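Would you mind keeping the following structure in view while I ask a few things?
Every protein chain but one is kept in place in this view of the complex.
Read from first to last, the chains carry the letters A, B and C; within each, the first residue is number 1.
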Amino acid sequence: MAEMTASPLDAKDDGPRRAPNPSRFGWLRVLKKNRKAQAGFIIFMGFILVAVLAPEIARYSPSNTNFPPLQPPSAQHWFGTTGLGQDVYSQFIWGTRSSLIVGFGATLISTLLAVAIGMYPAYWGGWLDRVMATFTNIFLVIPGLPLMIVAAAYVHHSNTLTMMVIIGLTGWAGRARVLRSQTLSLARREFVWAARLTGASDWRVLVHEILPNMLSLFMASLLYGILGAILAEAGLEFLGLGNLSGISWGSLLYWANNGGAVLDGAWWWLLPGGLGIAVFGTSLALMNFGLDEVTNPRLRQTSLASKDRLSRAWRALKGESPQ
Amino acid sequence: MDKTKELLRGDNLVVQFRQTQGFRRTLICPVNEISLAVAANEILGIVGESGSGKTTLGRALAGMTSIVRGSLWLKGQNVSRLSRKELRKYWSQVQMIFQDVYNSLNPIYTVEQQLSFPIQRHATPTQSVREELENLLQITGLTPTAAVRARLPHELSGGQRQRVAIVRALAARPDLLIADEPVSMLDVSLRADILQLLARLRNDLGLAIVYITHDLPSAVYIADRILVMYGGCLVETIRADALIRESRHPYTERLLAAARFENPGSSPFSGGGSANSSVLLTSYRGCPYAPRCPIAAQICSTTRPSLIRMGRDHSAACHALSGSHQAQSG
Amino acid sequence: MTENNSAILRIGHVSVVYETEAGLAPAVNDVSLELEPGRILGLVGESGCGKSTLAQAIMGLLPPNASLVEGQITVQGRDLYTMSEPAMRAFRWKNVSMVFQSALVTLNPVIPVGKQFEEIFTVHQPAMSRAEVRRRIEELLVLVRIHPQHLRNFSHELSGGMRQRVAIAMAIALDPALIIMDEPTTALDAVVQQEILDEIRRIQEIKRFAVVFISHDLRLVSYISSEIAVMYAGKIVEYGPAQRFLSEARHHPYTQGLLDSIPHLEGERFTIHSVPGSPPDLVHLVSGCAFHPRCAAAHEACLAAAPQLKGVVDSGQIACFDIERKQKEEAHG
Partner (left out) sequence: MRYIVDRLGFLLISAWAAVTINFILPRLMPGNPALLMVSRYQGSLSPRALHAIKLEFGVTSQSLITQYGHYLSNLLDGNLGISLTYYPVPVSHIIANSLPWTLGLAGTATIIAAVLGTMIGIWAAWRRGHWDDALLTTSTTFTGAIPHQFLGLLLLFGLGYGLHWFPVAHAYTSSMTPGWSLAFMETVVGHAFLPAITIVVPGLGGWLLHMRNNMIQTLGDDYIVFARAKGVSPRNLMFRHAARNALLPSVTNFAMAVGFVVGGVVLVEEIFSYPGVGYQLFTAVSNEDYPLMQGLFLIISLSVLVINFLVDLLYAWLDPRVRREGET
């Protein structure tokens, strides 16, 4: 590996550095300040609500095939019906639930893996870290979707759980790398050493000193993890490798494609699944904008100081203070 | 030095790091056969420029970097190779404060949150953590304590941060405090305060302190004895009050001149005068200062000089001070 | 300060304000200074006193959230802030150049040092042939005692001292009449620092450019400067010939505090004192003299109004009511 041994002689610093962002909950404070993040959060919560309330707000059973097929949107069928005579709106609502479940479940699995493979060995260092880093890098370059396709093909008939496991097992590498580099850089900080010197156990150092300082970055990688998992799920479903008896955004697209929605001009059948993913993904990315600004202060929008405005403000300030 | 008061002793300490150079992995040696002793209640100054190995030596003494060869003794006990568990015990006697006051406190915890754990861990059963915290904040001048306790690190000045770091170190009730450039990132006007605090802690708490710095005058000011390091080696060790008059090593002389803004004259194509990192290689056999030394002779680049006793508490490693230099060059 | 037509740098009642999340921060607050050709002005103060902001203002390189809200800066009689952007680009470096604190971060890490050096000539003297540029650069490097072979190196391959020498060579490349040096030796070891200082003095004696030398180290500045201005909280609190700061002259309490806080090697055992209190908070500046919370000699007058720079006997100017009062008492016997 191209691991460079950091020279211990580089300790000298060029001067005082900017103080790091001082809040454990910086990633939450984003919601107060960043408009994009607010918008993202609202959309995100909207989807969560839809998923939770699916049984209440779906109008029909999603698998009910008793309706006239290929109906455009109408008062009875807000999103129209499928080629098999199912209600697209109800399918979309239920699809939201299962897509989010697979997305969150897979992300949970991959996050646990990422912490175990990326963060923990990085803290301990030594050969274990080097082996795990190589392992991570390998998984990072082996293309994810093809790997999932192969794994799913062997599984044959996937259900929700196997989908989660397959996506989770193949999608941890990016996050592991982020966690590793963060852990490495934090573990070298003086305050981490100081905690050890005061007798803190390794576990305490990891959980109490290091982890809270990388929460923002961790949250950001989590958001992208969820997006990646949902895209992967949709991809597998689209290739017919998913849980075809279930209903998700991905399977909606799969059936639309296989049922000839494109040829029949049934745009209402095509749109909801894809848009669901795209809009939900956008909400995640919007929240990430805010987190980017927490982890990277230079991205914060500093208002360009207009000379006139500042001059006025300055004069006002001087007018107030007794001279 | 009085043997009975000896607190920490290092014999021929060696620390090495791997370095990648081309296809070869070379070894550099920032701490090269250094022997030293710190007496109880003593302030020992370690002076050197960046690349001299002084920080690595400090970290080795604090148990943060492992020693490749040589042995380290604390109160007569061998502490050269400690397990993780033994290290934690060691750290209740040896503590460290750092140069980078912006990174030495966890940015997300208030002063009280930073300090409760170390105090709690080392407190005697009869003490209340609050009282002890109050007491330590008072000692280090972090007043008004009620206000300071609730502050986050970024709301403190550099000097205050360093004080909080000192409190954290004191919480362990150490016998020895290793201070690695504790004032070099602080404003000039605040440095004296921290130096004086360290001196006071030595007097009031009976601490021994290893003060590591690149600033010779401040070491002369605060320390009892001074070790001068160059290129991973000890080049001179001398009592602080005798340094100005009696130091003999050419590098110490050069440091003194620089502190007085005197220039003995430099060569036409100076390499920028900075430490040449090749003298740190384990394969280098000569005196580390030879490439920059104005009086270097043939022998200096081939043989490493050993420390010669010049007087009480004074020794220097230079061929010019033994007979060999003249024999070779003259 | 008296009006003077020969001044190369003239700073008149300049204020620079930063817009921060906490509010307006006047980093430079009504500062006036003049600098004669060939002189070295030392600008001393601690972090946050506004010395670097003043340097950036002179160069017209203020960060986006800062603005010069008051006053005028002229270099060789010309006001940078009334120039068009291209005119300013052409003026800068040719007439006023700068040496930054650390050349490690001011040199582009992915472009060889020589190429970055050449850029100065391709921008300012496009008519010059490559060979001429080459020769000129080599001359400059010899002047700062760097072997021209290092032009092919990247910045991280040079030692700190070499980088700073290169930075000086770049600063004098177009023979500017004024060079701003912002803590040019702070990142260096004591020995190298002193070598670079000597280098600056030597070259300055040859080229006779004027220098604004910024540092937090009053002793270092009094070694190299002809005049010194001490800044505190965006204002100049003391100004005078460098000699004053080495002698037992009467000083502003802050200056005195700085002088007392540095360990010297002279004398047997000496004592040092620090200035009590904390550095000023620019956003919430106290009324009156900004130094009064840390000043032992402060009285009511200091809380009411800010003192102005006034002449004192031994050729210096000090902004302090206490000194004014003592001055008066002495005058009256």
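Brief remarks follow.
The rule we apply is simple: a residue touches a chain if its C-beta (ideal position, glycine included) is under 8 Å from a C-beta of that chain, and two chains touch if they have at least 3 such contacts.
All values reported here derive from a predicted model rather than from experimental measurement.
Of C:18, C:100 or C:209, it is C:100 that touches the chain left out of the display.
Within the whole complex, the absent chain has one touching residue among A:88, A:286 or A:310, and that is A:286. Considering C:108, C:149, C:247 or C:271, the position touching the chain not shown turns out to be C:108 (whole complex).
Counting over the whole complex, subunit A has residues 1-2, 4, 36, 134, 137-138, 140-147, 149-151, 153-156, 174, 227, 231-232, 234-235, 238-241, 253, 256-257, 261-263, 265, 267, 270, 273-275, 277-282, 284-286, 289, 292, 296, 298-299, 301, 304 touching the chain that is not drawn.
Contact between subunit C and the absent chain runs through residues 59, 61, 89-90, 92-94, 97-98, 100, 102, 105-112, 116, 119-120, 123-124, 154, 156-157, 170.
Note that in this section only the chains that are shown with their structure count from here on.
Each chain's centre was taken as the mean of its CA atoms, and the one lying most distant from subunit C is A. Averaged C-alpha coordinates put the centre of subunit A at 46 Å from the centre of subunit B. Centre to centre, using the average C-alpha position, subunit B and subunit C are separated by 32 Å. Taken residue by residue, subunit B touches two or more other chains at 50, whereas all remaining positions touch fewer. Taken residue by residue, subunit C touches two or more other chains at 47, whereas all remaining positions touch fewer. Listed in rising order, the residues of subunit A touching subunit B in the complex are 4-5, 7-9, 11-13, 15-24, 189-191, 193-200, 202, 204, 209, 212-213. Across the complex, subunit B is touched by residues 46-47, 145-147, 158-165, 189-195, 197-198, 216-220, 223, 254, 257-258, 260-265, 268-270, 272-275, 278-279 of subunit C. Those residues of subunit C whose C-beta lies close enough to touch subunit A in the complex are 15, 17-19, 24, 26, 47, 64-70, 101-102, 104-105, 183, 186-187, 285, 287, 304-306.
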